[in-house]
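Note that this complex is displayed minus one protein chain, with the remaining chains in position.
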Amino acid sequence: MDTAFFVAWIEEIAHVIADQRDHLTKLDAAIGDADHGANLDRGFSAAREALASADPPPATPGDVLTLTGTTLIRKVGGASGPLYGSAFRQMGKTLGDAPEVTPAALAMALEAGLAVVQRLGAAEEGDKTMVDALAPAIRTLTAALEDTPADGSYGPVLEDAARAAAEGAHATIPLLARKGRASYLGPRSIGHEDPGAASTALILAALSTTAAATAAK
Amino acid sequence: MDTAFFVAWIEEIAHVIADQRDHLTKLDAAIGDADHGANLDRGFSAAREALASADPPPATPGDVLTLTGTTLIRKVGGASGPLYGSAFRQMGKTLGDAPEVTPAALAMALEAGLAVVQRLGAAEEGDKTMVDALAPAIRTLTAALEDTPADGSYGPVLEDAARAAAEGAHATIPLLARKGRASYLGPRSIGHEDPGAASTALILAALSTTAAATAAK
Amino acid sequence: MKKLINGADSVVSDALTGLAAAHPELRVDVAKRIVTRAGGPRRGKVGLVSGGGSGHEPLHAGFVGHGMLDAACPGEIFTSPVPDQLIEATNAVNGGAGVLHIVKNYTGDVLNFEMAAELCAEDGVEVATVLVNDDVAVQDSLFTAGRRGTGATLFVEKIAGALAEGGAPLDEVASVGNEVNARSRSFGVALSACTTPTAGKPTFELGEGEIELGIGIHGEPGRVRAPMAPAREIVRVAMDAIHEDLPLSGDTLVLVNGMGGTPLIELYVVFAEVAAYLGERGARISRSLVGDYVTSLDMQGFSVTVCRLSEELTRLWDAPVQTPALRWGR
Partner (left out) sequence: MKKLINGADSVVSDALTGLAAAHPELRVDVAKRIVTRAGGPRRGKVGLVSGGGSGHEPLHAGFVGHGMLDAACPGEIFTSPVPDQLIEATNAVNGGAGVLHIVKNYTGDVLNFEMAAELCAEDGVEVATVLVNDDVAVQDSLFTAGRRGTGATLFVEKIAGALAEGGAPLDEVASVGNEVNARSRSFGVALSACTTPTAGKPTFELGEGEIELGIGIHGEPGRVRAPMAPAREIVRVAMDAIHEDLPLSGDTLVLVNGMGGTPLIELYVVFAEVAAYLGERGARISRSLVGDYVTSLDMQGFSVTVCRLSEELTRLWDAPVQTPALRWGR
C-alpha cells in the first residue's frame, strides 16, 4: 500500500462519512448530542482538502495519516476530534517514512492508534465506544495476517477486519455505556449503537473498499 | 323587578359565564388574547360573592348593580373590566334608590350603561365590540315597551331583547374590527364572533332567564 | 401544555413570591400585586408607575429599582391591572412631586390607568401619563385602537426613570417619556404562538413552514402569515416596516428582543442582520440590548425596536440603573 493508496483511503472515508452523516447524527441524537455526523463530515472533508492542497504533497503513507490526524484535531472538536485525530497522527508516526506499507505494518500502526485512543479516553472494550469496533478489527487483522496468501493480496484480510469492526459496532447495542456522553444515560444507553463505533466501522469499511478498488486496477 | 330579581340576575350571569368560560376564551383566542372567559368568570363570581356577603345587603336594585359594577372594576382588569364595570355602575346610578324597576326604567338604565361604554371605549356600532350586542338589545327592548301587555309581564320583552343581543353578537362575525385587540388583526378579524359581544348576549340571556324564573314562581 | 407552575390560578402569585425571594431590594406585596423599591418613595422625586398584564417578564417588575421604575403592577396573564392596584401603587411612590404613569396603548391598560389617574387626581395626587405606542405593524388612526405599546416601553421607563432620578419635575419627565416614544418604532415576528396557562393550548397554530409577521405581545396573531425564510429576509421585512415609518439615520438605540422561547444565539443572529441593515442606510448603532425583555410567555420569535437617539437621550440611557433585569453603573 503506497501513498496514493492512503490518499484514496482518506478520500473514501470522506465520501462514506458524508454519505452516512445523517445516520451518524441520528445515532448520536439517541444517546449523545446529535453532532457526530456533522463533526466527522467537517473533519474528513477538511482532511481530504488538506491532502489535495498540501504543498509539497504528502510524500509517504505516514505523511498522509499525520496530516489527516492533524486536520481532524484542528477541525473536529468534541470527543471524536482529539481521539480520531490523535489515532491517525500516531498511525502516521508509527509508519515513519516508509514509502510502502505491508499489511503487518498497517496492523501495527492501527494498534498504536488504538493505544492512543485508550490512553486519552481511558475506555476499555465493552465501555460502548469506538474502541469496541477498532479493537476487534485489529485482532482480526493480526490473526489473518498469519495466513495471508503468498501473493500478498491483502483485500480479503481487510474485508475481514472491516466485518469485525461492523460486528463490534453492532455489538455495542446491548451494552451500557461507561464513557462519553452516552454514559450519562446509565441503563438508558442500552439498546442503541454507539455512534463512534459506527463511524469506526465506516472507516474500516473504507479501507477495504479502497483495497478492492486498488486491486481492480 | 325588585332587589331580589337583580341579585338573581347577577347570580344567573355568574352561572352562565362560568359555564361558557371556555367558549368565551376560545373566541378571544381567535382574535384577541384568550382571557375573556377567565376575566369575566373572575369578575362575576366576585360580584356574586360581594352581593352575598355585603353587610348591610344591597337594599335596592340600584345598590345591586352599583356593587356589581364596582366589583367588576376591582377584579377584572383588561378592557372588559372597566367597560362592563362602568356600565353596571352607571345602570345602578340611573336606577337611583327606587325599590322596584319597571321595564321602561331598566331600558333607560341599559341605555345609560351603553352610553358610558361608548364614552370610554369610543366604539360605534359595527366596530365589532360588545356595543354590537348591547345596542340592538336596547333598541328591541325600547320598541317592545310601547306594546307591553297591560298586565306588566315583561318576560317576552326581555326574551326579545336577549334574542336581539344574540343576533347582534352573531352579526359581528363578518365585521372587520376597529376597536379592541381584534382591530390589530385588520382584515383577519373577519370571520370570528367578538367575545365581548358574545358575553353581552349571555348577560342579556341571563336577564331573560331570570325573568322567566321569577314569573314561574 | 407543560408549564413549570403549580396551577393556572396561582402563577402570578407564585412568581411574585419568587420575585420577592430573589430580590430583597424590592418590596413585593403578593396579595395586592404591587412591586415597589424596598426603600419607599424619595421626597421630591417624581414617582414612576407602570403595569400591565403578566406574561411579559421581565417587564415591568424586573425594571423596578434605582434609575428606572418606582412601582410595577402586574395583572393576570395578559390582562391589565385593575385601578385599585394602580391607585395604591401611585400613592405608595408619591414623594410629593407627582407620579408618572407609563401605559402601553391597549384599550384595557388605557382604561384602567385612566380610572386610577382620575381617582388619584381627585385625591390631590398629581399624575401625568405617557402612552407608549411604538408598534408599526398596527394601523394608527382615530377610528382604531391605535398602535400597540411594545419594546419602546423599556426605553421610556429607562430614560424617564433616569431623568426622574436626577430630580426633574413631572412635566419634564413626562415630556422626555413622550419624546422617547415618538422617536421609537417596533416590529415583531412569531415563529410559534404562546400558550396561556388558562387557555392551555396555543392561541394559534403555525405550520412548520409558516411565521406570523407583525405580532404583538399577547399571543394574538399578526397582520399576515408568511412563509418561513432566512433570518436576513425576516429582518428585512421588520426593518423596512420601521424604516418606512421613521427613516433611520444617525445614532440609534436598538433592542433585539426575544419573545420568551427564542434562544439567545438566534437573537444574536438577528442582531447581526439588524446591524447590517442599519449600516447600509448609514445609521449607527450607538447603544443596544439583545435578550428577553418584553416577552410573550413561551412564544418563539423576536421583535426589534429602534429609537433615534439625541445626545441627551444617550446620556440618560447611560445613567446608572439597578433593577433585576437592567443594571449598569452601580
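As written, the chain order gives the labels A, B and C, with residue 1 at the start of each chain.
We take it that a residue touches a chain if its C-beta (ideal position, glycine included) is under 8 Å from a C-beta of that chain, and two chains touch if they have at least 3 such contacts.
Bear in mind the structure is a predicted one, so any value in this text is a computation, not a measurement.
K.L.:
Specify the shown partners of the omitted chain in the complete complex.
P.N.:
Among the chains that are shown, those touched by the missing chain are A, C.
K.L.:
Of C:L191, C:I215 or C:C307, which sits in contact with the chain we cannot see?
P.N.:
Here the residue in touch with the unshown chain is C:L191.
K.L.:
Touch as defined at the start, partner being the missing chain; which of A:A54, A:L120, A:I190 or A:A213 qualifies?
P.N.:
The one listed residue touching the chain not shown is A:L120.
K.L.:
Just checking the interface: what residues of subunit A touch the absent partner chain?
P.N.:
Subunit A touches the missing chain through residues 25-26, 29-35, 37-39, 42, 73-83, 120-121, 178-181, 183-186, 188.
K.L.:
Hey, which subunit C residues sit against the chain that's not shown?
P.N.:
1-7, 11-12, 14-19, 21-22, 54-55, 57-58, 62, 191-192, 206, 208-209, 211, 228, 230-232, 234, 256, 260-273, 275, 285, 288, 290, 292, 295, 297-298, 300-302, 322, 324, 327-330
The criterion applied here is as follows: only the chains that are shown with their structure count from here on.
K.L.:
Among the other chains, which touch subunit A and subunit C together?
P.N.:
In this structure, no chain contacts subunit C and also subunit A.
K.L.:
Centroid of subunit A to centroid of subunit C, CA atoms only: how many Å?
P.N.:
Inter-chain centre distance comes to 55 Å.
K.L.:
For subunit A and subunit B, what's the span in angstrom between their mean Cα positions?
P.N.:
76
K.L.:
If you average the CA atoms of subunit B and of subunit C, how far apart do the two points sit, in angstrom?
P.N.:
For subunit B versus subunit C, the centre distance works out to 33 Å.
K.L.:
Spell out, as numbers or ranges, the residues of subunit A touching 2 or more other chains.
P.N.:
none
K.L.:
Counting only residues that touch at least two other chains, what does the list for subunit C look like?
P.N.:
Nothing qualifies.
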